[in-house]
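Heads up, one of the protein chains got dropped from this complex, but the rest are sitting where they should.
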Amino acid sequence: MSFSDLATQLADISRQCHTRGWALGTSGNFSAVVSRTPLRLAITSSGVDKGGLSPDQVLEIDEQGNAIRGSGRPSAEASIHLTVARARGAGAVLHTHSIWGTILSDAADGDGLAIEGYEMLKGLEGVETHEYREWLPILDNTQDWSAAAPQVEAVLAEHPKAHGFLIRGHGLYTWGQDLAQARRHLEILEFLFEVLGRKRGATWQR
Amino acid sequence: MSFSDLATQLADISRQCHTRGWALGTSGNFSAVVSRTPLRLAITSSGVDKGGLSPDQVLEIDEQGNAIRGSGRPSAEASIHLTVARARGAGAVLHTHSIWGTILSDAADGDGLAIEGYEMLKGLEGVETHEYREWLPILDNTQDWSAAAPQVEAVLAEHPKAHGFLIRGHGLYTWGQDLAQARRHLEILEFLFEVLGRKRGATWQR
Amino acid sequence: MSFSDLATQLADISRQCHTRGWALGTSGNFSAVVSRTPLRLAITSSGVDKGGLSPDQVLEIDEQGNAIRGSGRPSAEASIHLTVARARGAGAVLHTHSIWGTILSDAADGDGLAIEGYEMLKGLEGVETHEYREWLPILDNTQDWSAAAPQVEAVLAEHPKAHGFLIRGHGLYTWGQDLAQARRHLEILEFLFEVLGRKRGATWQR
Partner (left out) sequence: MSFSDLATQLADISRQCHTRGWALGTSGNFSAVVSRTPLRLAITSSGVDKGGLSPDQVLEIDEQGNAIRGSGRPSAEASIHLTVARARGAGAVLHTHSIWGTILSDAADGDGLAIEGYEMLKGLEGVETHEYREWLPILDNTQDWSAAAPQVEAVLAEHPKAHGFLIRGHGLYTWGQDLAQARRHLEILEFLFEVLGRKRGATWQR
């Protein structure tokens, strides 16, 4: 798919996520692979309103995260997108800040979140039965994601079956072979966060 | 109504359910009877995004669940749609994965969910007063619905007045004489799930 | 305003209430005064989907609740609309079935619900300060509203300042001098129900 088509699709996804409340303010960022060798991503510009994002606010970046097309500035989290695209062979990476993702990232005990026994899990690529346990690692938040890239790589290597990960107090990263699959994973994980959150929510205290 | 008109209506219902969050990811499936003898259903294709479902993603299946029109693949749950259409004489069958349906299917004690005393119950066909107790059976989830068809039939026979049933950790099946009635039943049951869930939710633990 | 203009506005309000989840299924009904002497109401037809309601599904009824224009059937609750229009001099009466209205109608102690101290109360006609206590009477539900009309009249007379009332397990009635004011009252009361419900919800058990 051309950069221009990917930019149009990323703009659509941005607006849909804003409508659902998963990318309010200027939060969230979304990318898709333009070429694999060398690695090039189409990625939403940093600091723009996702509710009104237009295709010309999508940049192309190289494998060092430098903008090579478009006028905005790539997000400081571009390195996470690049790391996921490389480590998972993902064709698209989506990052959201939802209410329930934020709450669960903060309230889960230990270094991950288990989701088990729901039919909805079968929408995750490679899952064939509801009798499945998805383990989403939770990483601590940082302001230097370039420096933290090896930590992201290590977590992905340690959990080869994970379909996403959470960053504490921050939100979700998920991905897929292409934008359609990544978006499916996003909707499924956000749905399951809400189910878990509403079941357990009332007993938590910050 | 022609297959083509039913396909258009099923696509509309799919998008409405996606908007309300009752069919995120690729979850949910929706069908309507094209002919009674032999039994033929128009049914949404498996694995497609319900938010962007178009009429050409609706299939026609025969009474064995084989696709006889359209290009996609029928859902593994097509046998449930066929069983309900036969056992209830339903003209349409709707299946959703909502937050509250999922939570209640999992949290209810015993093998069913009682809903009693609400005016909203009067929107269910044949219910004339709020002083009514709807009992929705809850079936255990499985990955082999063809094999489980006799169990679905038995539950429908045992509860002849039920307007739907839940599958544990999975979601709701409801139906009606036609798509309009099935959709009315869907909105009513999802509304009542949310009422029950919000009233009782905070005291549950998985 | 002509019957035709009122019918258009009632259809708009019906669709807006359906979108917000306040009139799912075929629940809710909405009316406006066409003439005062003799009393004539434009009122939504019984048993129609509020999400797709069109102006030609609005009837005109006389003061006995008989349809004198349009083809559908008036709701069994038309007598409540007529009673409110007479007792309060209301130009419009709106009835919704919301999640929080249903929960509060059921969970409130005693025969009414107090709402006090919120700035939002100032949007109710005649309220000049947030230091105000709105008392919404709660009536028991019945299936014979024609017979219950004197009870509705008595409650309205006993609570001359109330801007609405709840029916237990059923929903809200509110009204205004015209449709715009009635709709304002509706949005304010539904907002306040949600505030109260979310603050107290977790401690209730049915």
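Going by the order they are written in, the chains are A, B and C; count residues from 1 in each one.
Note that in this section a contact is a pair of C-beta atoms (placed from the backbone, for glycine too) under 8 Å apart; a residue touches a chain by one contact, two chains touch by 3 or more.
Keep in mind it's a predicted model, so treat the numbers as computed, not measured.
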Touch partners, limited to displayed chains, of the chain removed from view: A, C
Touch criterion as defined above, residue of C:67, C:120, C:149 or C:162 at the omitted chain: C:120
Absent-chain contact - pick from C:7, C:113 or C:188: C:188
Selected residue (touches chain absent from view) among A:40, A:81 or A:97: A:97
Contact set of chain C toward the excluded chain (per top definition): 16, 117-120, 123, 128-130, 180, 183-185, 187-188, 190-191, 194-196, 198-203
Hidden partner chain, residues of chain A it touches: 21, 24-27, 49, 51, 97, 99, 102-103, 106-107, 141, 143, 167, 169-171, 197, 201-206
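As a working rule, only the chains that are shown with their structure count from here on.
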Angle of the C-alpha superposing rotation, chain B to chain C, to the nearest 5 degrees: 90
Rounded Å distance between chain B and chain C, as computed from the means of their C-alpha atoms: 31
Per-residue multi-chain contacts in chain A, two or more chains: 202
